[in-house]
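Take this structure first; my questions come after.
Complex shown without one protein chain; remaining protein chains in place.
What follows is chain A.
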Amino acid sequence: MTIASDDPRVAAAAAPPPSVPPAPATAARRRRSRLTRNRWGYAYVAPFFLLFAAFSLYPFLYTAYISLHDVRLSDLDGAVFVGFGNYTELLQDEFFWNAARNTLTIGILSTVPQLAIALGLAHLLNYRLRGRTFFRVAMLMPYATSIAAATLVFAQLFGHDYGLINTLLEAVGFDRIDWESGSWTSQIAISVIVTWRWTGYNALIYLAAMQAIPNDLYEAATLDGASRWKQFVHVTIPALRPTILFTIVVSTIGAVQLFGEPLLFSGNGMTNGGVSNQYQTLGLLMYDQGWTNFRLGQAAATAWTMFLIILVVVGVYGLIARRRARAER
């Protein structure tokens, strides 16, 4: 990374063309002063970009390089170039598709209720309530809790023989559920953890956006005789549309990368997402390949595939948003 040079040619190329060309002498001085000022700007942002290059850009490219090789951690020198072999193998791999399916279902099971509840909570907190600040802070508490601590507690709650949830179920006359070993039950349990953790965060984002909606709109709606619910549907939601899109994109990225919860949910450090991989997600599969099986090439290919999936999903959201915006105009 280099700090901007004093070379006027570079500066001329970088600076936007001035609308009225000033006298050459003043122009040069102005450029110089802008550069001296900018140079320190670059210096200030440099630490971030240095760290970014070392811990994001380099691993990103190195992962791409590794993903084209058959390589194990214990024998790095014995890497064999296999081209896109890891990717084609991955696409034919039942474990990959199983993880992709699980990621999708857990993603839907957690994102949809999470955002719906967040929207409702934000709407309620937007009213003048007594103790509003307390509720707002309380809502953000799960977000401030460490994933590991939360998941370990939830894993115990969902335990088969000694878990609190099963004890309660039994107390009201239901059978005990083996949460961990069933595919739906384990995925629901994991979705509950995710939902618990992120709902408050999304609610706060919605709340902030709601407070930016001009009050006139609501007054006008009230005059027109719209009920609270009608106001929510016809005023609040349309005004929140960009915010909702943002939270959907962020939650989707989070859902594709879901890792900590399924890893810790097993309670014994296994990385395979349950005895029949019933809650193995793509993130966990990658970890399993790389750090339990030590097949780095395979894991790197999974990582890049996940990245491409995220790009595609975000791209699709972008298209939908643009199409809707155009349709409204």
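In the analysis below, contacts are C-beta pairs under 8 Å (C-beta built on N, C-alpha and C of every residue); 3 or more make two chains touch, one makes a residue touch a chain; residues count from 1.
The rule is short, and it goes like this: contacts and distances are computed from a predicted model.
**Q** Leaving aside the chains on screen, match the unshown one to its UniProt name from "Chemotaxis protein CheA", "Amidohydrolase", "NADH-quinone oxidoreductase subunit N" or "Cellobiose transport system substrate-binding protein".
**A** Going by its UniProt entry, the chain not pictured is "Cellobiose transport system substrate-binding protein".
**Q** Who touches the missing chain here, A:Phe135, A:Tyr218, A:Phe294 or A:Phe307?
**A** Of all options in A:Phe135, A:Tyr218, A:Phe294 or A:Phe307, contact with the hidden chain holds for A:Phe294.
**Q** Of the listed residues A:Ile66, A:Ala155, A:Val235 or A:Met306, which contacts the missing chain in the full complex?
**A** Missing-chain contact among the listed residues: A:Ala155.
**Q** Using the touch rule from the top, list residues of chain A that touch the missing partner.
**A** Those residues of chain A that touch the unshown chain are 36-37, 40, 43-44, 46-47, 70, 73-76, 94-95, 155-156, 159-162, 178, 181, 266-270, 272, 275-276, 288-289, 291-295.
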